[in-house]
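Note sheet for the following structure.
As you look at this complex, bear in mind that one protein chain is not there, while each of the others sits in place.
The chains carry the letters A and B, assigned in the order they are written, with residues numbered from 1 in each.
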Amino acid sequence: MSTAPVPPAIELAGISKRFGAVAANRDVSLAVAVGSIHGIVGENGAGKSTLMSILYGFYEADAGEIRVAGKPRRIRSPADAIAAGIGMVHQHFMLVDTLSVVENVVLGAEGGARLKGGLAKARAELARLSREYGLAIEPDAIVGELSVGLQQRVEILKALYRGAEVLILDEPTAVLTPAEADQLFALLRALKAQGKTVILITHKLREIMAVTDTVSVMRRGEMVAGFRTAETSPPALAEAMVGRRVLLRVEKPPRERGAAVLEAVGLTCRDARGTETLRDVGLTLHAGEIVGIAGVAGNGQSELLEVLAGLVQPTRGVIRLGGRILTAADRHPARLRERGVMHVPEDRQRSGLVTAFSAAENAILGYQGDPAFRAGPFLSPARIEAHARTAFAAYDVRPPDPALKTAKFSGGNQQKIVLAREIERHPRVLLVGQPTRGVDIGAIEFIHRRLVELRDAGVAILLVSVELEEVMALSDRILALCGGRITGERAAERADERELGLLMAGVTDEAA
Amino acid sequence: MDWLQTLAVVLDSMVRLSIPLICAAMAGLWSEKAGVVDIGLEGKMLVAAFAAAVAAYASGSAWVGLGAGILASVALALLHGFAAITWRGNQIVSGVAVNMLAAGLSVVLGNAWYGQGGRTPSLEGAARFGELTLPFARWAREHVPVLGLFYDEVVSGHAAPAYLAILCVLATALMLKRTRFGLRIRAVGENPAAVDTAGISVAGLRYAAVAICGLLCGLGGTYLAVAQSAGFLPQMTAGRGFIALAAVIFANWRPWPALGACLLFGLLDAVAIRLQGVSLPGIGLVPVEAIQALPYLMTIILLAGFIGKATPPKASGIPYVKER
Partner (left out) sequence: MSAAPIDLPRWADTALVPLVSVAAALLVAGLVVIGIGENPLEATALLLRGALGSAEGIGFTLYYTTNFIFTGLAVAVAFHAGLFNIGGEGQATVAGIFAALACTALSAMPGFLSVAGFLAAPIAILAAAAGGAAYAFVPGWLQAKRGSHVVITTIMLNFVAATLIVYLLREVIGKVGSMQPETPDFPPQAVLAPMHQLLAPLGLKLPATPLNSAFLLALMALVAVWLLIWRTRLGYAIRTVGANPRAAAYAGISPAAVTMVAMAISGALAGGLAVNEALGVQHRLVLDFTAGYGFVGIAVALMGRGHPVGVGLAALLFGVLYQGGAELSFDKPTITRDMVVVIGGVLILFAGALDGLFRKLVALALGRGGPG
């Protein structure tokens, strides 16, 4: 891939790694030239993070070789990686919130049993790095009190302080505002100018096009393509990422939307720290339509779902269901379910299922109060199991064994258990978060078909997904959310990816 | 000047009663700072007290007793570490096990060896830590008004482990704040993943902290049996390990405030003993139990956030598992 006379900064040859039955990486090879920015793209679960964790010594590969600057290296721990001049900025920062910036920077590279010398050296080095790269930061600030963008800087400084020549960044913009992301890209270019090598992992094609020199594409654990960025295009990358373009082909007959079912006016929400997560959000769901929410993760989608599902109380605003205003007492998950507002949560394992329970017990989660599941005053395992058996058959849950522990089902089948549970209760409104995250292709098609059928049957559906293509393929209308605010609305047939991207980045209709 | 004398005596007794608390509190601090919750301080002190008394009696040397006390306590600490760190077991469960093991084993062995219902024979002479008189104590008492009295009565006249305990507070504070090891300990209790990705062994650090915890409990237990008393009595720790735990919480996991909390709890104990059976005008017989319950009640109130806020190290009690 590289024609440089010097050996590549990083070379991976035939890397394989399995986790139990899952092949996270299969015979992956990669070469990254010194002084370049290399992007690795792929969908969630394509194996990008695993590959980089192997390079950083967090996991050991089952097979394959790593060469750094032409020399084979065994990297069995992060310490080995650091010694080989590799630094990594993880998606979830590896920072100690209660320590200061400079203490975080020296951790593991203190340079002596007493801290004093190391801290002084680090201060001087931080000052130098700040000048060189424009990375201004207060060395004595407590890390937990810094903004996310500044915390990321600390992570980068940490790697540079350890003498990293190769810097790996795992989904660095997932938590950044567009302005912060631009600053980051400027910094990456500055690093490149100094001869450093950068590996950028992302699933956002825009970023790849904006900042990388070369790019490779991963799909289902394999390296499927490599390009010079200048010679490729987002559609070409997208095709390589997705392979069969299932996401974009959802059979969706046109349908007249019905009456308004769920209306929200002026919804505003604050999190525990008092930050506004939703600002003055208004939306209407009609019977028989799918409204998609487009947005970068962390821009209020989760909160919107939670408020509408009664899991979080808004600080301001009104929700109407079938024309009637919901009181605070109505805005409770159990009350809302009684009125036909069903919810498929974004993270099924964290909130949609109790993985330690049997599948049958999960098939009644949220509906445990239904008298149909009781015999006399007591819960009836036989009735619960019969209910689960029917629901699982309708949703092709495999294996169709209600007694099996839920943790033992695959991701796709777990999702089907949740969908079966919520959809079989005949919702008026269905709130769906990330319906196909971590789900295999066959199940994705099945789930998409079900959602469209439900819409055709007159259910009002709110769809939240980080996969813009999924939102575009399924929705009748798309609302873009940025910083907790609705920045625009498009009819699905008139929406294009570029324009939605701008809205998601906060460029509103008025400003545009 | 009679009340001054009384005050000095009460303060002296406060120091004596605080020493085991101080040792155990520093022990708990190390362990919890590193992310390993330890409710087995009590058991470790108890085993140390037993081992120290046995060894001191057998050898005739209090210092040999101290060595044995520390060894026994460290062994129990490493057992807790083995369960909590290597096997990622529930740290509370392991702590309860340590306490029961210590309570049972000390009596079973003591009874089998000495046949006195679990007590060890009384220690005499060099088998017990004597009171050290600091330089100029007698002279100061006679020649320096007030301060001299307090110097002689409160500061001077304690056994060697008592002074070691105070040194341990200083060492703990300095090490945590100023050394590489201390920084890493503070980091591993907050975010072990950060330590792991920095190329440092999480388990290694936690084992080290747990061992230090054992050492300090060993000192505290030894003080109880070989300095404060002249031998081991069944259940002689009598909840001090838990009061120390309370002191650590009270001090928000900081060494100097923990010392303060231990002295405060020691003072309460000293006052309660002093007021036993005393009838005060207006109050009548003082309900000593109320004073004894104060450390526990104060801790509950603090934990509930009614006054101040207790924030434990973020990762304490959570076994470290690498995540994808």
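Please note the rule applied: a contact is a pair of C-beta atoms (placed from the backbone, for glycine too) under 8 Å apart; a residue touches a chain by one contact, two chains touch by 3 or more.
Computed from a prediction, not measured in an experiment: that's the story for all the values here.
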Among B:Ser122, B:Asn252 or B:Gln292, which one touches the chain that has been omitted from the display? B:Gln292
Which is it among B:Ala137, B:Ala203 or B:Leu303 that touches the chain not included here? B:Leu303
Just to verify: which one of B:Leu224, B:Ala246 or B:Leu259 makes contact with the chain not shown? B:Ala246
Tell me which of A:Ala334, A:Ala393 or A:Ala457 is the one touching the absent chain. A:Ala334
Sole touch to the unshown chain from B:Val96, B:Ala126 or B:Leu275: residue B:Val96
Since one chain has been left out of the picture, which residues of chain B touch it in the full complex? 39, 79, 82-84, 87-94, 96-105, 107-109, 111-113, 115, 117-118, 239, 242, 245-246, 249, 285, 287, 289-290, 292-293, 296-297, 299-300, 303-306
Across the whole complex, list the residues on chain A that are touched by the chain not included here. 309-311, 332-335, 337, 343, 345, 350-357, 361, 365-366, 368-369, 377-379
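Methods note: only the chains that are shown with their structure count from here on.
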If you average the Cα atoms of chain A and of chain B to get two centres, how far apart are those centres in Å? 47
In their shared complex, at which residues does chain B touch chain A? 178-184, 186-187, 190-191, 193-200, 314, 322, 324
Quick one: in the complex, what on chain A touches chain B? 19, 49-50, 53, 56, 58, 77-83, 88, 90, 92, 94-99, 103-104, 106-110, 112-116, 118, 158
